[in-house]
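I have a structure here, written as structure tokens, and I will follow up with some questions on it.
Just one protein chain is left out here, and the rest sit where they should.
Going in written order, the chains are labelled A and B, and every chain counts its residues from 1.
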Amino acid sequence: MKKYIYKKPEVLLDTSSGFCGGCGHGIVTKIIAELIDEMGLQENGIIVWPIGCSCSAHRIFRMDQMIALHGRAPAVATGLKRVEPGKFIIVYQGDGDLVSEGMAEIMHASIRGEKFSVVFLNNAIYGMTGGQVAPTTLIGQYAKTAPAGRSPVNTGYPIGMAETLSHIRGVIYSERVTVTSPARIAAAKKAIRKAFELQLEGKGLSFVEVLSPCPTNWGMSPVKSLEWIEDEMTKEYPLGVFKDTENEVPQ
Amino acid sequence: MGEKVFMQGNMALAESAIRAGCKLFCGYPITPSSEVAEYFARAMVERPEEGITFIQAETEVSAFNMIAGGAAAGHRVMTATSGPGFDLGQEAMSYMCAGELAGVIVDIMRPGPGDGELMASQGDYYQVTRGGGHGDYRTIVLAPYTVQEMCELMQEAFVLAQKYNNPVVLASDGNLAKLMESVELPGYTEVPVPSEQRNAMRGCGKTREPHKVRTGMNGEAEVNERNLYLQSKFRRIAENEARFENYMTDDADIVMVCWGSFSRVCMEAMERAREEGIRAGLIRPITLWPFPEKAFEGLDGKKFLVCELNAGQMIDDVKLTIENKHDVYLFNRYGSSLPRPKEILAEIRKIAESLR
Partner (left out) sequence: MLKQPGLPCRQIPVNTLLRKNREEENSMNVVNVVEIDFERCKECGYCIAFCPKKALAKGTALNRKGYFPPVWTAGECIGCGTCGRVCPDAAITVYREE
């Protein structure tokens, strides 16, 4: 008799993802898939994907899904959730989508306190287009459009979205996590579960930022990229809960 | 049909949309469209039984994408804006066509380009008929000329959008938006069940095939497949949905071509011309796309006077339709106020003179 300790979540199809080996999207989409199974979200769930590496994940999920235009996922999700408040909307975005193109959309969805969950993958680079500088790129970090390393003179300083959004009243939960070890992955899943539970309770906007490896565009092996997150990224982007309205975590 | 009222164009438009079951209005204030937004905002508060959601979005970029989301869930949705706002919505126009989403967009035109002015104009004709977004797509464009017709076409817009799973544009202008007219408001219409709409985002559960809205394409084969499919849809629309009205064209020597509220000025000019013995007629396209080619059948050899409030945009479509550049004249102004019938009459007289 087989007793499963771990197997591929049921909501994931047998199709292989298009992600690079070691990609953070692989880990995070898998966490989300596990939660969809555990919390029964396939029935009423809709995933709104961004334009970015992650949107190829539509091929591996057995869910109703919409790929929004670049940056517009929070706006599309607003339309969906407002006409169908009973549906469960997962908004998934990367650096370019949320922090650049979609800055207005995420800020105003937050201001309005839209009642959906946002999972934001911060890998400090633009992945899909091949490694250009992102607003989240670290100072001195190489990128194709900052070949001498990101410089504050030209491109300003990195922005922490978990902190920034935590100052907006409509955001009721904001946490930054990462996926650099089994323990970290477990904590990330706990945070995303929290964000999902808040949506099920009719509260919003809940926001989880995930520091995530991009071995390909960082020019590192996957295991090295996990180390780079722990050593370098967490200095700029500290992990932790920045807002928890229910438990009054001070901002 | 409902009650007879004396109502402002914008408000009558909003009321007709509500009675057609529009559940989501997202927009950004911009003159001369803001009354539509305000009407929906009031309806959300004062008429909770209608179940309306009004969102004042941060920008038109966002507003248009919000209605794309609402349309994806199978609901009747709309936005209303003017030229500068419609500009910002162009990515979403391309997106909604590619994603087969039934959004309804009202463009209440005002003079441009740039920030421009606030009242009557027809300067967005190219933009609404050619599409200001990228790629090969088309949208039905409905062009009412009275508040009464605007109310009817407003309700038609939702039906057509959902019939073809394609966005529909209703072209109004600052004049029609603001004027108050006697109108018999349309009644409440039947509204299709959102969960039964094709490819609706509802949550698939374990049994239903997942629905997806995906506008990206992979490889040449998919580019061809998607575009051929869309083109065949646009052909079907072109064959079935072109609308127009002809006035005294059979025996006319000079046929005016005009649309929207401006056509009412032209009709006055036509009648005065007739009184002077000039055989004038008028074609009024009611759909700007598909352009009503049938309206021009049997009118070979006549002179056409295209009257528009722009630099001359619809005149291209007239020339293309009759395959003739030489018999087409232009009367144009750049908008804001409407010209007087006598100005157009002067133009008609000139053409009539040249025919003698």
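As a convention for this text, a contact is a pair of C-beta atoms (placed from the backbone, for glycine too) under 8 Å apart; a residue touches a chain by one contact, two chains touch by 3 or more.
These figures come from a predicted structure and were not determined experimentally.
> In the full assembly, spell out which visible chains the left-out chain is touching.
Output: missing chain touches A.
> Consider the whole complex, including the chain that is not shown, and state which of A:67, A:107 or A:185 touches that chain.
Answering carefully, the residue with contact to the hidden chain is A:185.
> List every residue of chain A that touches the chain not included in the displayed model.
1-9, 12, 16-17, 19-27, 30, 33-34, 181-182, 185-186, 189-190, 215, 221-223, 226
One rule holds for everything that comes next: only the chains that are shown with their structure count from here on.
> Provide the C-alpha centroid distance between chain A and chain B, rounded to the nearest whole angstrom.
39
> Residues of chain A touching chain B in their complex?
Touching chain B: residues 42-46, 48, 51, 55, 58, 61-69, 72, 75-80, 82-84, 87-88, 104-105, 107-108, 112 of chain A.
> Under the touch definition given earlier, write down the residues of chain B that touch chain A in their complex.
Residues 23-24, 26, 53, 55, 57-59, 61-63, 65-73, 75, 77, 91-92, 95, 99, 194, 201-206, 210-216.
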